[in-house]
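All protein chains but one are shown in place.
Here the chain labels run A, B, C, D and E in written order, and each chain numbers its own residues starting at 1.
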Amino acid sequence: MTWDVVTLGEVMVRLTPPNFERIEQARTFQVTAGGAELNVAVGLARLGLRTAWVSKLTANPLGRLIVNEARAHGVDTSPVVWTDDHRIGVYFLEEGSSPRPSEIVYDRRGSAASTLAPEEVDWPSLLCGVRAFHTSGITPALSDACRRTTAAALAAARAAGCLTSFDLNYRGKLWTPAEARGVLSELLPHVDILLGSPDTIELVFGYGGTPEAAGEQMRRAFGLRVVALTLREAPTVLRCRLASVAVGDTVARGGWTEVEIVDRVGGGDAYTAGFLYAYLTGHGDLARAVAYGDALNALKHTVRGDLPWFTLADVGAQLTGRGTGIIR
Amino acid sequence: MTWDVVTLGEVMVRLTPPNFERIEQARTFQVTAGGAELNVAVGLARLGLRTAWVSKLTANPLGRLIVNEARAHGVDTSPVVWTDDHRIGVYFLEEGSSPRPSEIVYDRRGSAASTLAPEEVDWPSLLCGVRAFHTSGITPALSDACRRTTAAALAAARAAGCLTSFDLNYRGKLWTPAEARGVLSELLPHVDILLGSPDTIELVFGYGGTPEAAGEQMRRAFGLRVVALTLREAPTVLRCRLASVAVGDTVARGGWTEVEIVDRVGGGDAYTAGFLYAYLTGHGDLARAVAYGDALNALKHTVRGDLPWFTLADVGAQLTGRGTGIIR
Amino acid sequence: MTWDVVTLGEVMVRLTPPNFERIEQARTFQVTAGGAELNVAVGLARLGLRTAWVSKLTANPLGRLIVNEARAHGVDTSPVVWTDDHRIGVYFLEEGSSPRPSEIVYDRRGSAASTLAPEEVDWPSLLCGVRAFHTSGITPALSDACRRTTAAALAAARAAGCLTSFDLNYRGKLWTPAEARGVLSELLPHVDILLGSPDTIELVFGYGGTPEAAGEQMRRAFGLRVVALTLREAPTVLRCRLASVAVGDTVARGGWTEVEIVDRVGGGDAYTAGFLYAYLTGHGDLARAVAYGDALNALKHTVRGDLPWFTLADVGAQLTGRGTGIIR
Amino acid sequence: MTWDVVTLGEVMVRLTPPNFERIEQARTFQVTAGGAELNVAVGLARLGLRTAWVSKLTANPLGRLIVNEARAHGVDTSPVVWTDDHRIGVYFLEEGSSPRPSEIVYDRRGSAASTLAPEEVDWPSLLCGVRAFHTSGITPALSDACRRTTAAALAAARAAGCLTSFDLNYRGKLWTPAEARGVLSELLPHVDILLGSPDTIELVFGYGGTPEAAGEQMRRAFGLRVVALTLREAPTVLRCRLASVAVGDTVARGGWTEVEIVDRVGGGDAYTAGFLYAYLTGHGDLARAVAYGDALNALKHTVRGDLPWFTLADVGAQLTGRGTGIIR
Amino acid sequence: MTWDVVTLGEVMVRLTPPNFERIEQARTFQVTAGGAELNVAVGLARLGLRTAWVSKLTANPLGRLIVNEARAHGVDTSPVVWTDDHRIGVYFLEEGSSPRPSEIVYDRRGSAASTLAPEEVDWPSLLCGVRAFHTSGITPALSDACRRTTAAALAAARAAGCLTSFDLNYRGKLWTPAEARGVLSELLPHVDILLGSPDTIELVFGYGGTPEAAGEQMRRAFGLRVVALTLREAPTVLRCRLASVAVGDTVARGGWTEVEIVDRVGGGDAYTAGFLYAYLTGHGDLARAVAYGDALNALKHTVRGDLPWFTLADVGAQLTGRGTGIIR
Partner (left out) sequence: MTWDVVTLGEVMVRLTPPNFERIEQARTFQVTAGGAELNVAVGLARLGLRTAWVSKLTANPLGRLIVNEARAHGVDTSPVVWTDDHRIGVYFLEEGSSPRPSEIVYDRRGSAASTLAPEEVDWPSLLCGVRAFHTSGITPALSDACRRTTAAALAAARAAGCLTSFDLNYRGKLWTPAEARGVLSELLPHVDILLGSPDTIELVFGYGGTPEAAGEQMRRAFGLRVVALTLREAPTVLRCRLASVAVGDTVARGGWTEVEIVDRVGGGDAYTAGFLYAYLTGHGDLARAVAYGDALNALKHTVRGDLPWFTLADVGAQLTGRGTGIIR
């Protein structure tokens, strides 16, 4: 068995109070599972690619809950490393409305995923025949072990001839911009496609200006094939406009999509899934990749949870435009 | 016992996932009942007219659930034909936010209502003394039996001296525009008041231009007394502006109402109920009918379910304008 | 034991249908507790002041539910008068969206709080050492007993050297503007800080013009130290802009805050809490008081229930501006 | 229009915390409507008799909620007297498990129903042609007005040739046994069928011994045609055995039914409905009446709310015995 | 890729009103997926066997919901046949308590699964290398096509050397006992392991007496290797005792397990999964198979939904006995 895409990263159980309640107010939490790289894998699997996800999970009900969710969408979880030790990380999402922004409280320290060492996975055989490998800046930020694992995985992916994809995903609670820059500067030379946002590119690497300019600077600095940057203008907490730009040998920029936000967590991961799907199935056509990324990103904002609950038909309908009336 | 208005049509059980969930995501469905012609009957009964509804239902818990809902609002369901066969149709409503439109998945094939034959109801005695009869384009689209039933009911209504009202309600999943045009062209000569929208008038009959022009063309083509068209501008999935125009011997057009949409299903039926109520109680005053239709349409958009949960006092308050603050 | 602030007023159990349902539609009610003066006490306690609340409650589960909620936020409820008679008032909140405004149905007649007589509380010893006393125009409107209690409490507060604070809170279902003017004209001479809105100032006292002008007229008419008026522009039921102006020896006016409304009940009380907190801890700095009042008012609009579930850190973050993105 | 049965009595909105929560704990209440005599009317209507209910309701959303519920089950509510004054009574049900019994907290003082005066209803024309009239001991206990209304209604029923039915329904929070005995001793001479339990018969009238003996004593004392007494043995809060005995010219006693209690409120009213239905349709056959009463009583214990959500087919199935397996 | 076990059968979406509500009462339905043969596949996959499931589904959100649920538990759904036509069957489960039994209302007519023809699946290649094939008496009862498909699948399984397993699963709403006997008499000669209950064996085939005797008669009549019969004694709707007997070359009978029923649907399928798992991994040890079947059957009764949400560790714990206290 081989896969089109393999992704690597931590997944946490997400606990969300309903109805804009504050965490302190909550008498119930809605339970979902999410993590940047699994979100990407789910998006890709739902669009039709054979996808697997690598992580490390504690063998308890929460670990099974996570794996069930991944499998439900068709992601192969056979590469997951199971352990009886450690714990499953948890995060609490407090959903806001203007002028109160949404806020995440993490409780992820000591998670099994943060202990994943390079030698726990046979990377060469795992990645043999795989078309693309994806991970994000969260993974190396989790621990030294995870930093080494990320490096080993990227190296093995390159060696196996995989396209390598990396989402910057800077998390200020895990490391400083300087720490991030240091580690990422060693990893990015092994990366083909970098995904991120102008803000975090500037924060971590200091490249500003237009998105196109920042993307090009990153591209040159690290020898990347493509830099794709998602753009967001959000006048209020519950409304935004989304677009993106991809800088490769050519530059592609999509139009803005107006969004009424139901849940924006995982939007960037949906973008990555849409982008990679179209890139891999479209012979590297950047305009198509941007269009698919933008479509899945916007759609993701309209459903609850971290995962992009959409099919290829949904993306197609979004690309052709369906208006605002009820589809009967 | 006699009624002011009798309506004819199918009602389905509606299953709606909560919180903008996709159907595929749902772990619970909210259960309501709805169908265009019952929605109208409920609106009329709540505004104070004596109203009855004709349909055919399977004698099982879902059939009783539907009848209970109708009766709760004061609609007389004694004309319903009960059967032990067939099934109750179901529809699934997936509520969206921009850029994802709401979507309905129908599972109505084989319903009891779709088997209602003309001879199962004694139309002359049912409609004796009734002031108005209403049905919609959904009914004849359901089956041959229903097409014949619609024709028989309209003919009997005319014979009984009822005002006849008909909502175009074109449903693309039930028939093509050409099929609709063929059947409706035979039915409309028996109709006094036609309700619809400029889009569907153009789609089915090819009459475009301004709403007033399209309405007038329909009026002439089929000898209608009044054509009332609801207008909608929806910049996003959750926001719209509503208005309407009625073309009779005179033309009436209401102002736009800004709406924050909670649930737009049944809005057109609420319009019909408001319009007919005012028309019947206002000696055919079109401006008043348009005002009541617009008011009930807009109000319906602010409550869940297909039904217009409003009283005459609510419509009156809406017509006088209540501002946006809390009414204490 | 002594407190920074003591407030006096009725609290009711609030029953709210979920999901914009009408009361008539409801199959469940969400249960919270709220009342103008307790809302203020909760806000002040959460920001860090030692706060107590005086009222009268029936000793039954609903009375305990209310006291539990007050205590949960750190409000001292030891001054509450308990009785085995009477009842706990209830109010039903129907949440609307444009064009349907939210609406409150009160069922408060015969409540224990409405029977609180001046002699049931030892005001001098209760208020000894307290820095500020707060009540609102709802209290004297409840009954003759409550009117006398309000007068006695304000007099005792003045005698004890407390700063006295009073929210106009005009409720048209309790009395007419003329009745309110009569009673309040006797109470306001004992008040230092008056909170209200331009609309109700004009309705009850006839002072119009700019908020600053109306505030100054009130100030002069009743010898008030400060008049703080909250301003609201609400283009739709679910969107508004908030600001305020305070007129004292100087005049302070804050900027507008854009709000996506989750629940606006208690916004004015949150304003009062923010204002009083800053006023008391800031040596009467009106600009700071306005800023804190505006911040807590706007934040309150983003959470369900009457209470301002915020900390001093939340207010600080709001004052510095946090943007619309997720805080991770 | 005429009815088979007319009932008279107050209905309250019932608020129930879910999941065995205490009222003090509740964050949500389940909302239903219930009152002894409406419960009977609903039971009779669902079994197929034409039934109407008389009461007085405040014209607000809670009043409409109650009427909607009654109509949903086919009860004619046209005799209800509407008022803009007073309030709708509320009761809170706290559901227990052994050793904590369920408990009801009433908040019914000042209800519209408690002000219903005899002259507000045209009893002779209301009861003309009606086969049976039913009310209970709660009604005269509510107020002097209601006591006079009960007397007037019973007298009118007798005059109209109705069978008169009366449920003892002693409520210790409304009056003492001595007060009850005094009032009921004047009403019972106008009653044909008395329903009650051995406990309350003994408490109010002092007649003890076997149920058959107590029933016979009541019968003789007041010239009653039939006394039907429900029997209950409840080893725990959630388990009981039910039976009944009817004493008329003959004596009928049913067997015990084992019950797993979901919600026992309204069980006695379900008994009355079953009993009266069978009595009226069975030419006074007491054994059949007892069997139908026992069946509907036991079935009611298995569904939530005060109302017996059953059909004649359900009662038939219960009478023939369906075992404990799933009916597929 | 090959599997240990392949199962064939229809899955429906199950809609269950919460809290013992009747269907007619429901305002929400809980949504799960279930069908006898998928339930078995899920149980086997969760215990650790590689399992696939064959069926036919309409390609709509309900079809995806079903496949997601199957995949979540590790069942391979790649053999499913997808179609754009037909519908997904639905069933409504009304949960009872004594004396009201639980009841299922089916709405399955016209389902995609009922149209599955033998030639839509390449049975020889699907079953190549598979250890066991399982289906049930529901499948051939659905339609002529399904009857032929069942026969073809069993024949192919025999040809491929699979162990064939068949659950009698008689459904009175699909066919009569005589019809069932006719069809099953042709299928059973291709079956190795038959699962059922003494009641249905007697109803369909007329074999009574002790379970051991009935099993032995079936075994002889159709040349079965093993007949496993589940035994149930249910004094009330919510309590039962479970056991089973397996008749092969030897006879094994397990002890009774006391069960407090949360949801008994799928209990028999859980039995089959436990039985087959132990049979396949235990070299045909009937005592072990009975023990595992009984354990998983009893455990299934304690969780909601049709599926046995248990692991091998859970079954092991049940087999060793864990008492009634909290496991901390």
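We adopt the following convention: a residue touches a chain if its C-beta (ideal position, glycine included) is under 8 Å from a C-beta of that chain, and two chains touch if they have at least 3 such contacts.
Being a predicted model, the structure only gives us computed values, none of them experimental.
*Asks:* Which chains here touch the chain that is missing from view?
*Replies:* Displayed chains contacted by the hidden chain, ordered by label: A, C, D, E.
*Asks:* Touching the absent chain in the whole complex: find that residue among D:155, D:234 or D:287.
*Replies:* Counting the whole complex, the residue in contact with the absent chain is D:234.
*Asks:* Name, in rising order, the residues on chain D that touch the hidden chain in the full complex.
*Replies:* Interface residues of chain D facing the absent chain: 19-22, 24-25, 96-104, 106, 171-173, 232, 234-238, 240, 264-265.
*Asks:* By the contact definition given up top, give the residues of chain C that touch the hidden chain.
*Replies:* Residues of chain C in touch with the missing chain: 1, 64, 68-69, 71-74, 311.
*Asks:* For chain E, which positions touch the chain that isn't shown here?
*Replies:* Its contact residues with the unshown chain are 18, 257-262, 298-299, 301-305, 309, 314, 318, 322-328.
In this section, only the chains that are shown with their structure count from here on.
*Asks:* Tell me which chains count as touching both chain A and chain E.
*Replies:* Of all the chains present, those in contact with both chain A and chain E are B.
*Asks:* Could you state the distance in Å from the CA-based centre of chain B to that of chain D?
*Replies:* Using C-alpha averages as centres, the distance is 39 Å.
*Asks:* Would you mind listing the residues of chain E that make contact with two or more other chains?
*Replies:* Those would be 22, 24, 27, 64, 68.
*Asks:* All pairs of touching chains, please: list them by chain label.
*Replies:* Touch list across chains, by label: A-B, A-C, A-E, B-C, B-D, B-E, C-D, D-E.
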